[in-house]
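Just one protein chain is left out here, and the rest sit where they should.
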Amino acid sequence: MDIYEQITKMADEMSGDLTTQRRDFHKFAEKGWFEMRTSSIIARRLTDMGFDEVLVGDQVCKKEARMGVPSDEELEAQYERAVAQGADPEFVPFTKGGMTGVVGILHCGEGPTVAMRFDIDALGVIEEKDASHRPANEGFGSVNEGFMHACGHDGHATIGLGVAKVLMSIRESLHGTVKLIFQPAEEGVRGAKAIVENGHLDGVNYLIGSHVSDKDAADPAAVIPGSYGSLATSKYDVTFRGLSAHAGGSPELGKNVMLAVATSILNLYAIPRHSGGISRINVGTVAAGSGRNVIADEAHMEIEVRGETTEVNKFVEDYALSILENSAKMHGCTCETKLMGAAYSLASDEALINRIKTVCEEHLHLPVAKEINSKNGGSEDVSYMMRRVQEQGGQATFMRVLTKESAPGHNRRFDFDEQVLPNAVKIFCGTVYDIMK
Amino acid sequence: MDIYEQITKMADEMSGDLTTQRRDFHKFAEKGWFEMRTSSIIARRLTDMGFDEVLVGDQVCKKEARMGVPSDEELEAQYERAVAQGADPEFVPFTKGGMTGVVGILHCGEGPTVAMRFDIDALGVIEEKDASHRPANEGFGSVNEGFMHACGHDGHATIGLGVAKVLMSIRESLHGTVKLIFQPAEEGVRGAKAIVENGHLDGVNYLIGSHVSDKDAADPAAVIPGSYGSLATSKYDVTFRGLSAHAGGSPELGKNVMLAVATSILNLYAIPRHSGGISRINVGTVAAGSGRNVIADEAHMEIEVRGETTEVNKFVEDYALSILENSAKMHGCTCETKLMGAAYSLASDEALINRIKTVCEEHLHLPVAKEINSKNGGSEDVSYMMRRVQEQGGQATFMRVLTKESAPGHNRRFDFDEQVLPNAVKIFCGTVYDIMK
Amino acid sequence: MDIYEQITKMADEMSGDLTTQRRDFHKFAEKGWFEMRTSSIIARRLTDMGFDEVLVGDQVCKKEARMGVPSDEELEAQYERAVAQGADPEFVPFTKGGMTGVVGILHCGEGPTVAMRFDIDALGVIEEKDASHRPANEGFGSVNEGFMHACGHDGHATIGLGVAKVLMSIRESLHGTVKLIFQPAEEGVRGAKAIVENGHLDGVNYLIGSHVSDKDAADPAAVIPGSYGSLATSKYDVTFRGLSAHAGGSPELGKNVMLAVATSILNLYAIPRHSGGISRINVGTVAAGSGRNVIADEAHMEIEVRGETTEVNKFVEDYALSILENSAKMHGCTCETKLMGAAYSLASDEALINRIKTVCEEHLHLPVAKEINSKNGGSEDVSYMMRRVQEQGGQATFMRVLTKESAPGHNRRFDFDEQVLPNAVKIFCGTVYDIMK
Partner (left out) sequence: MDIYEQITKMADEMSGDLTTQRRDFHKFAEKGWFEMRTSSIIARRLTDMGFDEVLVGDQVCKKEARMGVPSDEELEAQYERAVAQGADPEFVPFTKGGMTGVVGILHCGEGPTVAMRFDIDALGVIEEKDASHRPANEGFGSVNEGFMHACGHDGHATIGLGVAKVLMSIRESLHGTVKLIFQPAEEGVRGAKAIVENGHLDGVNYLIGSHVSDKDAADPAAVIPGSYGSLATSKYDVTFRGLSAHAGGSPELGKNVMLAVATSILNLYAIPRHSGGISRINVGTVAAGSGRNVIADEAHMEIEVRGETTEVNKFVEDYALSILENSAKMHGCTCETKLMGAAYSLASDEALINRIKTVCEEHLHLPVAKEINSKNGGSEDVSYMMRRVQEQGGQATFMRVLTKESAPGHNRRFDFDEQVLPNAVKIFCGTVYDIMK
C-alpha cells in the first residue's frame, strides 16, 4: 500500500469523526474575530496530535493589522459566551479581545515549506429553524442566534483538522515543513492581511487554499484545482465630522456633513470606468444627522470598491479617498476613513493546478472537473496570502472542493453533503505528499 | 369693585393654586400626543367647574389630520404610564391612541365667540437633576425621564385652567361664547392643524394665544400684546424605495436609493433664494442602506423648510417636493413624503393688540412693553388657528407674557418665575371681558 | 482561366486607375453629409458602367432618419463648393441639402442578394502640409481645409467602384442581385441607420463591409475576414430650456438650467456599471448661460454612451435619458434630446468568415491573417446594416483589408499603401462570385 493509498484509507476511516467535528463547529457558529471556542478547540486538537508548534493569540494575527474588529464590549461578551459553550480552558484565554486563529507547524527536515489555509468564521445570518433544514432537524443548527455557518467554513476548519491528523501519521515520509493556517474573519476579507503581516507566508514555497463549491449531484468531479479572477476589493468605513447649528436660526454657523455626504456619494459613483477591466463602487449604508432642525454634524458611511485587477481596484480606491477628503474639506468638515477589509484578485499557478490534477487522477482516483481553473466571482482574502507567496517565487492555488449544496452560500438554508470532508482531506494530503515526498 | 378689579383679585388669590397645578404638570411632563394624564386632568377640572361643553378624544383633533404621531406601541406604553401616574379614570380612556387635547366651551348668550389657545405638551429633553435647578431642588422635576416641560407649556395649561375658573365666575357679565382650546403637540408644530380641521376655529371672532417669554428682572412690563414674523414652516419625513442587488455581482439590477438621496440633498440645499424674504431648508437626518455590498433599497430622511412668509415657505416646499419626486424617478425609485408638522408665519391684528394694551394699562394696571408687536424667531402652529380666524374676518393675536427665566427655552435647566401665571390669567380674562361685556 | 483568375487579372490591371481615383477623392475630401462631389462622381461612374439601377438623393438615405446633419447654411455653402470643384452636373443636384450617398444595383436573375457597403466621408481634420507627408508631396493633399480623408474612406469608395467594374464584367457568371451601398456620414456613426430605414437591407442575404487596417510591412496577410466586439454606442445632443431672471433681484423667478446641467452630469457618470460588459458614458461638451448675473435659461450638452453589447448600451442609454428628463423636471425646465449617431456592437458570421478565408486561400492566393475574427475597438455603423441582415437570417461580416499605414487613423499624417485597393477588389469580387456562381 503506497502512501497515496494510505491517505485515502485514513481519510475514509475518519469520515464519521469529520462529520461529528463539523457539526460541532456548525452548532457553535462564531462570526469573525469571535471564533474563540473554535480556535481553542483547534489548538487543543493540534496539541494533542503532537504538532511541533501550535501558535495562538497574537502569534497568529498581528493585532493592529486586523480589520473590522468589533467593539471591546462585544468581544468581551462573546468571550464569556465561548467559555460557557465549552471552549478549551487552556487555549481560550489567548483569544481574548478577538485574537483568534491558530497556526500549526510540523517540521520534517529539509525540503519545501507547504502552507495550507483553512478559514473558520461564520456569518451574521439567522439559521433556518424549520425541520426541512437538516441541521435543524438533526440537532446541530446554530445555537448562537444571528451567527450561522452559511458558507461552509465549519467544513473548512474540519478539513484542516483531518489534514493535520493524516499528515501527522505520514510525517516520516515528508521532507520539509508543513504549516496549517486556521484563519479567522475571512468574511468581509478582514483576517488574512493580519496573518501575512506577522510573516507567516514568508518563506512559504507552496500555498493551497480551498472552498466548498456546489455541483450537480450526478457530476462525479471532486475538485477544481485552481481559481482565477474574483475582484480585488477594499472596504472602508467613513466618518464625516462637522459642526451642528440651528437650521432655522443660524445655518451659516454649521459645518454640514449632509452636503459632504451627498457630494461624495454622487462623485464616488461617478469615478471613471477603467479600460483595464471591471470596476465597482458602492456606498452601502449612510447614517447622518441628529434632528430635523439641526445642521448635521456627524455621518457614517460603509463603502467598498472592487477591481478586476489589483491595479484597477487601486485606481478606484485612491480616487474614492480623494473624493471623500475633498468633499469634507469643501464644507469645512473632516473625514476619517478606516480600512475594514481588503483582498487582491486571484491567480492560481498553472504548475500547482496541474500537479493537483495529476495527483487526483493518477494517485487518488478522484475525478477532476473539466475546467481545471475556474473564474471566481466574489472576493477572497486568501488572495493576500497567495500574492505574498507568489511574489517570493512560490506557487499558490485556491481549489474548489465539490459537493452538493442545499442552498446558495450566505443563505439561511445552506448545508452541504459531508462526503466532501474526506475527499478534501485526501486532495490536500495527496498533494502535500507529492510535493514533499 | 368693577369686573376688572374682580378679575385681578381672583387671579391674585388663586396664585398658590396655579403654582401647585403648574408643578404637577411639570412633574408629569408628557411629550406631544402623549399628554394623556394632562388632558384627563384638564377635562376633569373643566367638568367640575361646570363648563357647558367639555370636548375630548376625537372631538378635539381630527384623527387623520394629526401630524408626527408616534407608533401604536409607544402610544400604548404611554397610555399605561399615564394611567399609572394618576390620570383621571373617566377621561383618560378618550386619549387612547394619542387622541389628546381638550376644548371647553361656555355659552353666554348672544355675542362674539372668543377663543383662547393653551398648548400643553412637553419636550424630549432630559431635565437637569442638580439641586441648583429649582424643580429638582423642590421636588417637581420630571419623573418621566426624557420628557421635560422646558418650554413653559406646563404654565400655559395652568393659565388656561385659571382663565376657565375666572371666566366661569364672571359668566353673567359676558355676552357671546368662550372657547378654551387646550392643544396637544405644539412642539414640532403638529397639533394645531388637526384642531382647525375639526372646525373649532370656524365662526371664531377673536383668538388669543400666548407664550411665556424671558425678561430682565428689573423690567416691570408684563406683556407684549402681539407678535409678527416667525417663519412659516413645513416638516416632512421622506422615504425612498428602490431595489437591492449585489453591488459586485450585478449592480445594474439595483434601483439605488443612495443616488436618489444624494441628488435630492444637493438640490434641496440649492433651491433658489427668494426675493420675498428669508428662506431655509434642512435635511436633518438620513439613514439608508442595509449592507456595504448591497445596492441600497430604502432610505429615510427628515427635512424641513421655512419661509419668512407663508408664500416663501410654499415656494421652497413645492420646489422641494419636485426635487424629491424627480430624484427618485431618475433612478427608478419611488418617493413617499409625509407632512410631519406645519406652521404659517405670524401676523397679529393691530386692533386686538391695541385693545390688550388699553385693557392692561387702563384697567388691569399691568405695564405693557414699549414694543407692542414683537418679531418672533421660531415657528408656532397657533399660526394655523390665527390664519383661519383672520380669513373669516376675525381678529387674532399671539401675546408674550413676560417672566424671568432661568435658562433659554428647550434647555434642560429651563424654569420661570411663577408670578407670570396670575398675570396671564388677568390679561386673558380682562381682554375677554372687554370684548364680551 | 477561371473566374477567380479573371477577377485577379482585372483587379491587377486597374491598379493604376484605382490609385488615380483614390487620390482624386483624397484631394477633394468631403465631411459627412457634404459628400456631394464624391456622390455625384460615383453615380456618374456606375451609370456609365451600365448599372441597372443607380439610386441617388432621397432614394438612398431616408431624409428624416439622417443623424447629425449640419445647418442649412453649411449645406448650401458646401453644395456650392462641390459644384465649383467639378461635381457631376447631372447628379449633384440630388445631393442638395445633404442627401448624399449612392446605391448601385445589378440584377443577375434568380439567386441570393449580396450587398456590399463602402463608406465615403472624410473627417474634420486639417491635413499635414509638410512634404514628408506623401499626399502633400505628390500633390493630392486635401484642398478643402479642415476636411481630410484620415481614415481611408477615399480608399473604400474607390474599392467600391473597382468592385462595380469587375462585377459588371462577370455579371453573366452571377446569379442573384448585387447591391453596392456607398454610405455617407460613417464618422460619428450617423449615416447607416438612414439607409437601413429606407429598406435597402431588407431581403439582403449577404452583407460585406470592410475597412483598411494597418499591418507590419513584412506581414504578407491581406485580410482579416471578420470582426467582433466594438462598442455599441448612442450619441445625443441635449438642450435644456428654463427661464431667465435677475440673479440678484429675483432668483426665484428663474428656472435654472445650470442646476439641471450639474445634476445630470453627476448622475450620468454615476449610472451603475453593468455585469454584462464594458460600459461608457461621457458628457463631452457643455455650454450654458448668457451672463454672470442672469439665471441661465438655455444649455447645450453633447453626450455619448457605449456598451460592450447592444443591451449594455441600451441600459446606459435608457438610464441616461431618464436622468436628463428628471434633472430638467426637477427644476421646472424642459429637456430635448436628439440622437446624433448610433451603432450596434459587431458580430460577423462564422460561415461567411470561413467562406472568405477559403476563397482567399484557395482561389485568390491571398494570405489570410491567423486570427480570422478580430476584436474591434471603436464604433462602426455598418453594425446597423449587419444587424438588419442577421435578424432576417442573412449572413454578414466586416473585414479588415490590410495595408501599411503611415500614421494612426484620424491623424493628420495618415496615408496608406495603395496596393490594398486591388487586393480588396479581388476579395470582395471573389467572395461575391463564390456566393452567386
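The first chain written gets the first letter, and so on, giving A, B and C; residue counts start at 1 in each chain.
Note that in this section a residue touches a chain if its C-beta (ideal position, glycine included) is under 8 Å from a C-beta of that chain, and two chains touch if they have at least 3 such contacts.
Just so you know, these numbers come straight off a predicted model, no measurement behind them.
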{"item": "Partner chains on view for the chain not depicted", "value": "A, B, C"}
{"item": "Omitted-chain contact residue, chosen from A:S250, A:S290 or A:Q392", "value": "A:S250"}
{"item": "Touch with the omitted chain, as defined above, among B:S227, B:N267 or B:T403", "value": "B:N267"}
{"item": "Contacting the left-out chain in the complete assembly, out of C:A29, C:L55, C:V69 or C:I295", "value": "C:I295"}
{"item": "Interface residues of chain A (partner: the chain not displayed)", "value": "249-252, 254, 256, 259, 263, 266-267, 270, 272-276, 295, 315, 322-323, 325-327, 329-332"}
{"item": "Contact set of chain C toward the excluded chain (per top definition)", "value": "231, 233, 235, 247-249, 251, 256, 258-259, 261-263, 265-266, 269, 280, 282-296, 299, 302-304, 306, 340, 377-379"}
{"item": "Contact set of chain B toward the excluded chain (per top definition)", "value": "266-267, 269-270, 272-273, 278-281"}
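Here is the rule we go by: only the chains that are shown with their structure count from here on.
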{"item": "Chain at maximum distance from chain C, centres defined as averaged CA atoms", "value": "B"}
{"item": "Intercentroid distance (Cα basis), chain B paired with chain A, Å", "value": "56"}
{"item": "Gap in Å, rounded to a whole number, between the CA centres of chain C and chain B", "value": "70"}
{"item": "Sites on chain B at which at least two other chains make contact", "value": "249, 251, 256, 259, 263, 266, 295"}
